[in-house]
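Here the complex is missing a single protein chain, while all its other protein chains stay put.
Each chain gets a letter, A, B and C, in the order it is written, and its residues are counted from 1.
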Amino acid sequence: MPTMNIIEAVRSALQTQMRADPRVVVLGEDVGKFGGVFRATSGLYDEFGADRVIDTPLAEAGIVGTAIGMALYGLRPVPEIQFGDFIYPAFDQIVNELAKFRYRSGGQYTCPVVIRTPVGGGIRGGHYHSQSPEALFIHTPGLKVVAPSNPYDAKGLLLAAMRQNDPVLFMEPKRIYRASRGDVPEGEYTVELGKAAIVRPGTQVTVVAWSGMVEIAEKAAALAEQAGISVEVIDLRTLLPFDVDALIASTQNTGRVVIVHEAPRTCGFGAELIASIQERAMAYLEAPILRVTGFDTPFPYSLEHEYLPNPDRVMSAIRQTLEW
Amino acid sequence: MPTMNIIEAVRSALQTQMRADPRVVVLGEDVGKFGGVFRATSGLYDEFGADRVIDTPLAEAGIVGTAIGMALYGLRPVPEIQFGDFIYPAFDQIVNELAKFRYRSGGQYTCPVVIRTPVGGGIRGGHYHSQSPEALFIHTPGLKVVAPSNPYDAKGLLLAAMRQNDPVLFMEPKRIYRASRGDVPEGEYTVELGKAAIVRPGTQVTVVAWSGMVEIAEKAAALAEQAGISVEVIDLRTLLPFDVDALIASTQNTGRVVIVHEAPRTCGFGAELIASIQERAMAYLEAPILRVTGFDTPFPYSLEHEYLPNPDRVMSAIRQTLEW
Amino acid sequence: MVAVPASERDVRRVLDDDGKPLPGVRTPSIPDATLARMFEVLLQTQLLMRVAQTVQLGGHLVAMGEEAAQLAVAPLGANDWVFPGQGDHVAWLWRGYTVQQLVDQTLGNAEDASKGRQAPGHHAARWLNLVSISAPAGTQLPQAVGAAHAARMLGRDDVMMALFGEAATSTGEFHVGLNFAAVWQAPCVFVCRNSGWAGGAQAVQTAARTIAAKAIGYGVPGVRVDGNDALAVWQVASEAIARARAGDGPTLIEALTHVIGRAPDSPDGNPWLEPIPALFELREEPFPKDPLHRLRGYLRHAGLWSERWEAELVGRHFDEIARAVATGENKPEPAIETLFDDVYEHLPWHLREQRAYLQAQPRAGDTRNEHRSET
Partner (left out) sequence: MVAVPASERDVRRVLDDDGKPLPGVRTPSIPDATLARMFEVLLQTQLLMRVAQTVQLGGHLVAMGEEAAQLAVAPLGANDWVFPGQGDHVAWLWRGYTVQQLVDQTLGNAEDASKGRQAPGHHAARWLNLVSISAPAGTQLPQAVGAAHAARMLGRDDVMMALFGEAATSTGEFHVGLNFAAVWQAPCVFVCRNSGWAGGAQAVQTAARTIAAKAIGYGVPGVRVDGNDALAVWQVASEAIARARAGDGPTLIEALTHVIGRAPDSPDGNPWLEPIPALFELREEPFPKDPLHRLRGYLRHAGLWSERWEAELVGRHFDEIARAVATGENKPEPAIETLFDDVYEHLPWHLREQRAYLQAQPRAGDTRNEHRSET
């Protein structure tokens, strides 16, 4: 099996699906001849041509708006938003249009659009090349939200997303685009949407993470192991709908939960996970569910290393739940 | 003291502040000659003229974008977004610009802009005249979010918002714009931002609500009283930063909490309140914190009466926390 | 210095104010049956809007005066798609959406094709290639462009038409829609109903002398047409559709109209209708520049109209509307469990949970409900 990084896995998913389904098109800023700022679409233009790999003017509302029209007509567009931070000009098209088309038409019109976008910090990108806006979309009924943490899942989840019929926001962890490498099958396979993965089994504390934070959670679990603490790490993978069963099962086992995310804390997705877990497994909880998150500031430049959750902070939270 | 409804209280706040501070300007679609779709700005054009009460073309990004520029230059703009549902074309200006100007310039530039917008359902407005998007803005560091439930608070909070120096999203409960009436002083007074109100004291269960849902919470508390249950109702009033002390104090008293909001449940503000309370007062909680919310669907038309939280549902949740 | 505005006087007209062909102007050759149908749909639409004032439709269908401009859809083929704005009733009726369907949607009853999901006027008819409407102005423009590009990519010659009011030209969506269409040379026709009446007040939307002049900034043709002149509208629309179909790219059409009422956007009080309710009483005289009056004149002149025929049409359509309203009012509202359908293709766990919760709620007449309140 070949080894790929996340960029290569994404590209392989796109290429695989474009070969399998002539309705799949890719569009966005510089995705064509240039192959994308992160090279995720490199080579696709040469293989599939300008009609299916479309360089657009700089306008996210146009990228998503036209993708919606393509989907209504029968295509399966996979628009790229160059950075998650630039998704807001398309916010109305995503939230008021894409997410609502099926519902508002009583099921007559569907919008199978998969929006790919790199998210997260750690690349010294400052305010506008670092954001993690998942919570905004998780609060939007009609969307699915997917956030892989490694090459295998990136390809399998992207293929799964492109093969189902609901709009998906597919958030890619740009910091580890190239750093995260692993075995990835050539050709077709899918990773089921809506299913979490236990990336490390454990018994005393559950740590829940997704995207770039899974790596941090795993490092914290390794630290914990050195300290004799057994930590279970759950990679949520799909954020909407999220795998509540996996969360509850793990909580019932461990009774202690720590949630890690990069986005600002207040009203982040961590809050929803806490609410959902305590509604269903209050009797099992031995301690409050803790969050290790980005701070409630815009994403900083110079102090980004202070802003981002790190294994030490996760480890402190693990200890705190145990000592409660 | 005169009696006013919420629309009149908002208008009175605008008029009071425009008289007191020549830097205050109002802008938006039809806010001028026509006085606004809901009449909130009616009369202001005649009193303050076209320079300070500005009819704009149909473009929310323009309304907020120009308001930012006005604020940078030294004015105190109070833009109106005709319906909260139409705020998304301005999302980038709000989230990437308005909220970040102070931070990104190291405090050199400030944006004292108060965006007023009617929110919430109950007027048979369907998808696009009913939404409650507060969670999106509460997740945006740099903004303050205010959501009054009655005329007195509407005027006092709006005056307070216009007199401080951070951007505020001011969400008005359109369903009770006219139905909610109460004593409102003429002229100047403020209600402090960041402070909740205990609108009904009680001992057994805390119900937290804001905006149009406070009325529902109060009705549920009355039902509970008939059933011999003492309910404390907290009107949060300011959602960001929210009054965590009031929540914790009440939770410590009652040990049982129900949160009511109109917005869809998943990743709504209720989740943050649950997370914050259980982090700080887990030892006091006698039962899981429950949510009574809108469903995770687009806001429906025909079935809106089924969609909206009502006193019966809140009452069921109250019972459930007691029977846990 | 570049400052050559499109001439304001360069407006395509075929008929004079009373429907007589203007001297020296080519009239489009439209089959008699089509002309009759155009008249019938305009009449039907006006009747519907008048009735909407007097019955339980809450004034929701009213957008009087822009009917002929909406006939831009008439030269389209059935495979072409329409992305309408709010209030484009003619577009729906022309393509075969029935009055009953229109009324069912307005009432949001269980037989609404959209299952009562949206506020009145927000129709959807997949079977007619009429795209689901939303309220946010201008959003349908880039969508139409995307569909147009898709059609071409799939080797079909379908044309997409987007309709919208002049205030929508102020939105960012208008700009990106026109720009993408021009860059892609997409088979797309943009029809702007310019009534100079946006919202309640006459808010100024642009300082350009014409809407058509905006086409220059995208490098596409822009045309102005008298939007109350059904024949001129047919003519410019046919030309633009032919151009799009031939692969020659998009066109922006500015149809000058004269609105005396519009679909209210504020369910709470309908303030935008306040100044004009009297106009909507059923009455005989045409209102100024009534597009129906002009088409009637043309048909009469062409020997295609008689008083009897119109009376018959009025009678028939009035009855149909009345029947549709009566029927529609008696239909039940959608079943509560449908509230959760169509958010996704398949119901995810959290919506299954929420549906079960709603179904378990005590209801009126349900004795489990001991603490039911009045609200």
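Just so it is clear, a contact is a pair of C-beta atoms (placed from the backbone, for glycine too) under 8 Å apart; a residue touches a chain by one contact, two chains touch by 3 or more.
Given the structure is predicted, the values throughout are model-derived calculations rather than measurements.
For the chain excluded from display, the touched partners among the shown chains of the whole complex are A, B, C. Touch with the chain omitted from the figure is made, among A:86, A:210 or A:242, by A:86. Remark: the omitted chain is touched by one listed residue; of C:13, C:123, C:152 or C:175 this is C:175. Here one chain is not drawn; of B:105, B:203 or B:226, the residue touching it is B:105. Here the missing chain is touched by one residue of C:209, C:316 or C:352, and it is C:209. Summarising the interface, subunit B meets the missing chain with residues 25, 51-52, 54, 56-57, 59, 61-62, 64-75, 77, 89, 92-93, 96-97, 100-110, 141-142, 144, 164-166, 194, 241, 244-245.
Residues of subunit A in touch with the missing chain: 29-30, 32-34, 37-39, 55-59, 61-62, 82-83, 85-86, 88-89, 123-129, 174, 177, 216, 219, 223, 226-227, 265-266, 295-298, 300-303, 306-307, 310-313, 315-316.
Residues of subunit C that touch the chain left out of view are 1-7, 10, 170-176, 179, 182-183, 185, 204-210, 212-224.
Note that in this section only the chains that are shown with their structure count from here on.
Seen from the Cα centre of subunit C, the chain whose own Cα centre is farthest off is A. For the pair subunit A and subunit B, the distance between mean C-alpha positions equals 30 Å. Measuring from the averaged C-alpha position of subunit B to that of subunit C gives a distance of 35 Å.
Within subunit B, contacts with two or more other chains are made by residues 85, 88-89, 127-128, 266, 295-298.
Subunit C has residues 112, 117-118, 122, 134, 136, 172-173, 343, 350 in contact with two or more other chains.
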